[in-house]
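What follows is an incomplete set of chains from the complex, kept in their original frame.
Going in written order, the chains are labelled A and B, and every chain counts its residues from 1.
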Amino acid sequence: MLYITRKEHFNAAHRLHNPDWTHEQNEAVFGKCNNANWHGHNYNLYVTIKGQPNPDTGFIMNVKELSDIINEHVLEKLDHKNLNVDVAFMKGILPSTENLAKAIWQQLEPHIKECQLHAIKLYETEAIYAEYFGEN
Amino acid sequence: MLYITRKEHFNAAHRLHNPDWTHEQNEAVFGKCNNANWHGHNYNLYVTIKGQPNPDTGFIMNVKELSDIINEHVLEKLDHKNLNVDVAFMKGILPSTENLAKAIWQQLEPHIKECQLHAIKLYETEAIYAEYFGEN
């Protein structure tokens, strides 16, 4: 069993805001991340798959194909977008790093067929990252 | 003559959009950076000053004081903000990396008194940065 990871990146705007709360509650919990006019990040995304290398290629999966899948199902929907407004698969979901990492897993998992999706690691900044391994 | 540099960072939303242009012109020139609902970045900012070290301290300027000046005059105005909407000193200025670097110089230069501001280096992403040295 081997693991291979592909790094990708995207830039997006977002806002942490709970519409069921008052302005004061939102300010108290989310602070400047609640700014009404948005802020944004350069997200770094690491997608890890696992499996046995194919003896003909040495590959668990061709990383070029993995990158194409990530581009089609994740980056085209997130890159240079507003995570609260523009992204169908984030509708009704608070765009925290944790929730976004899990949502990216759900976008990718059905398309990884020759091997298994193992981990999503998502950096919001150099100092904060979330990880999801498909565990309930 | 020595030079010392302090790195800071901030997160912001923005949009590249020329209001005098049609939608088609904006799309053609700015591409996905023109997204109507904004996108954003983790900006890394390097501020360089130059001068003679003070013999009593070994410092051109106390980096703690430099950091305080950058926080007061730049980061408090930019961090977790929308560069097109929330920032008084960017009003009417297209928030390209180049223009933002120059505007940051103009915010800081009057407050660097014991020595000279030498350079602003502003990373928009890991792959793009602008520099300004106060030259016309």
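Here is the rule we use: contacts are C-beta pairs under 8 Å (C-beta built on N, C-alpha and C of every residue); 3 or more make two chains touch, one makes a residue touch a chain.
The structure displayed is predicted, hence computed values, not measured ones.
Enquirer: How many copies of this one chain make up the entire complex, given that 2 are placed?
Expert: 6
The definition used in the following text is that only the chains that are shown with their structure count from here on.
Enquirer: Could you state the distance in Å from the CA-based centre of subunit A to that of subunit B?
Expert: Whole-Å distance between the two chain centres: 28.
Enquirer: Going by the contact rule set out above, which residues of subunit A touch subunit B in the complex?
Expert: Contacts found on subunit A: 9, 11-14, 32-33, 35, 37-42, 79-82, 85-86, 125-126.
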